[in-house]
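All protein chains but one are shown at their positions in the complex.
Naming follows writing order (A and B), and every chain is counted from residue 1.
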Amino acid sequence: MALLAVDGVSKKFGGLTAVDHLSLTVEKGMVAGLIGPNGAGKTTVFNLLTGIYPVTSGQVTFNGQDITNKPSHSITQVGLTRTFQNIRLFNQMSVYDNVRLGRHCRAKAGLWGALSCNHSTKQEELEIKNKTLELLADVGLVDRKDELATNLSYGLQRKLEIARALASEPQLLLLDEPAAGMNPQETKELTSFIGKLNAKGLTILLIEHDMKLVMNICQKITVLEYGVKIAEGLPHEVQNNERVIEAYLGKGASQCLK
Amino acid sequence: MMLNKFNMSRKLIYGIILVAVLILPLVINNDYIIRIAVVAGGYIILSLGLNLVTGYTGQFCLGWAAFYGIGAYTSALLTLKLQWSFWLALPMGGIVAALFGVLLGIPTMRLRDIYLAITTLGFGEIIRLILMNWTDLTRGAMGLPGIPAPSLFGTSLDNKYFYYYFMVVLVIVGIGAMVRIIDSRLGRALVAIREDELAAKNMGIDTVQYKVIAFAIGAFYAGIAGSFYAHYTTFIDPHTFSFSESIVILAMVVLGGMGSISGSVVGAILLTLLPELLRDMAEYRMIVYGLIMMIVVLIRPQGIMGKKNDSRKKKSKATKQGDVTHGVAGG
Partner (left out) sequence: MLLQQIINGLAQGSIYSLIGIGFALIFGVLGLVHFAHGEVYMLGAFFGYILITAFHLDVFSALSIAIIGSALIGIMIEAVAFRPLRKAPDMAPMVCTLGLSIVLQNLAMLIWGSDTKSIPDVLESSSISLAGAQISGAQIIIFGVAIALMLALQFILYRSKMGRAIRATAQNKEAAALMGVNINQIISATFAIGSGLGGAAGVLVGIYYNAFFPMMGFMAGLKAFTATVLGGLTSVPGAMVGGLILGVVENLGAAYISSGYRDLIAFAILILVLLIKPSGIFGRGFQGKV
């Protein structure tokens, strides 16, 4: 059974069909890619998966559970977390606090816990603290943990956002253009970081434009164009697919490349 | 080492303030000053509540006087009509106000910014109009006179020392509880909602639930302040709980610094003292409140005690709309 099963999902905005009957699956343990030219609807797909937009039709199943149109916070709670294309960190919070916030859904304390300062709340806070420091260490941000998130460089902000997402202990991590704006060195680090995460058992679905990254790390790639899936398969299959080449480079391009 | 020194001097300052507060009525046996202190205490509690909702959770609320009034009327009516004891009526005022907080919070959860501001304003006005027009219950504009003073085991506690020290207790407990709330999983979720509600949702925070909780807690504070006020002044009428009053409380929070507990305390004290200092210029009182709000926002938006916001990039209107369409264009 696939970890994530998207079945005939469509999204219409008024007259515009952003996603047209998309079906795809992501198997547990894999790194899958979702690519396509600008305007293909990739981020819209992520928004549909994470409950930001309601689907117009279709179904999304995660771990056998129907999560179609469920509220975003529930989806994160069952193990599906995402990062954002435009980086949405809590800018006025510190690096440490950002990651710690990610841990929110794996803890329970509420008003009573806050006021009573009881033992189990204290234990929970300790666990949160340890986990947060651990994640910060993984991404190499421990020494900057007290700085404001907004003061980090772009590349580090991306890492921070991923660390925050990891704090929610997802089974499936959706990365929306994680390498955007990165130089080749940073992209290389990111690639190996994603590889390490996957090796530890995390399933990943990423949207990317950086083909090197995608081809290197993805085991399966789905290609969208104008909201429609036009190709799917192993990296080298997709690379040589005429429709895909034309989608990116224009009609007749595949002829030129022959 | 430096940190320890800093903590030490902080604790020392708080300690000195606490001692000063505790011995004030004994040293300065001036009824007028004690009264101002009690009033200031009430406003501290009101400001703490509003600060939780507006400063920490980012929900702009312009109808705060409504919860104040609900607490006051609940407590007054319980003691006047049902002969409840003050000690039960006081918390009940807070609880009923909290219920109204939930009532207001639930439908407004989807609203942002100006829609929320106007809705809360409307809520405040609706409550005031009901208090004014439901004469069978509230006696409308004539108000409720003769609200009984608190008593314990038959002895009346109607003396300035009781009110003063009871208010001190309420303020200390109020501040303490607020500090605990802010520095907890609950408090962190509220700040996350303020910073970026969409991201908070995606990090597993049920923003609806938390906003309602914030309103409920804040309203509880306001209700307690209202209950105390009713028994302290023994007479209440709807005029006290007007939009102007909401503005006054908001000005205290803005001046002190939104999102700062010490700010709420400082703002409340300063703006309680202000009209006393401007006694002769009573007509200018509201103008000064208005000017303060304008000047603070224009010159020092973080207020007196707040931290300066590093507003490196102002969110564009699209991202402000709370969805990710701004990023959709690329995907």
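FYI, a residue touches a chain if its C-beta (ideal position, glycine included) is under 8 Å from a C-beta of that chain, and two chains touch if they have at least 3 such contacts.
Since the model is a prediction, treat every value here as computed from it, not as a measurement.
Chemist: Looking at B:I118, B:L157 or B:L273, which residue reaches the missing chain?
Modeler: Per the contact definition at the top, the residue touching the missing chain is B:I118.
Chemist: For the chain not shown, which residue from B:G15, B:P107, B:P145 or B:G176 touches it across the whole complex?
Modeler: Reading the full complex, the residue touching the unseen chain is B:P107.
Chemist: Which parts of chain B face the unshown chain closely enough to count as touching?
Modeler: Against the left-out chain, chain B lists 58, 60, 62, 107-108, 110-111, 113-115, 117-119, 121-123, 125-126, 129, 133, 243-244, 247, 250-251, 254, 283-284, 286-287, 289-294, 297-298, 301, 309, 311, 314, 317-318, 320-323, 325-326, 328-329.
To be clear about the criterion, only the chains that are shown with their structure count from here on.
Chemist: So how far apart, in whole Å, are chain A and chain B when each is placed at the average of its C-alpha atoms?
Modeler: Comparing mean C-alpha positions, chain B is 40 Å from chain A.
Chemist: Could you pull out which chain B residues touch chain A in their complex?
Modeler: 177, 180-181, 183-189, 191-192, 195-196, 198-207, 213, 217, 309-310, 312, 319, 323-324, 326-331
Chemist: Which positions of chain A touch chain B when the two form their complex?
Modeler: Touch residues, chain A against chain B: 18, 38-47, 50-53, 71-74, 76-77, 81-82, 84-86, 88-93, 97, 100-102, 104-105, 107, 109-111, 113-115, 117, 121, 124-125, 128, 148, 150-151, 164-165, 168, 176-177, 207.
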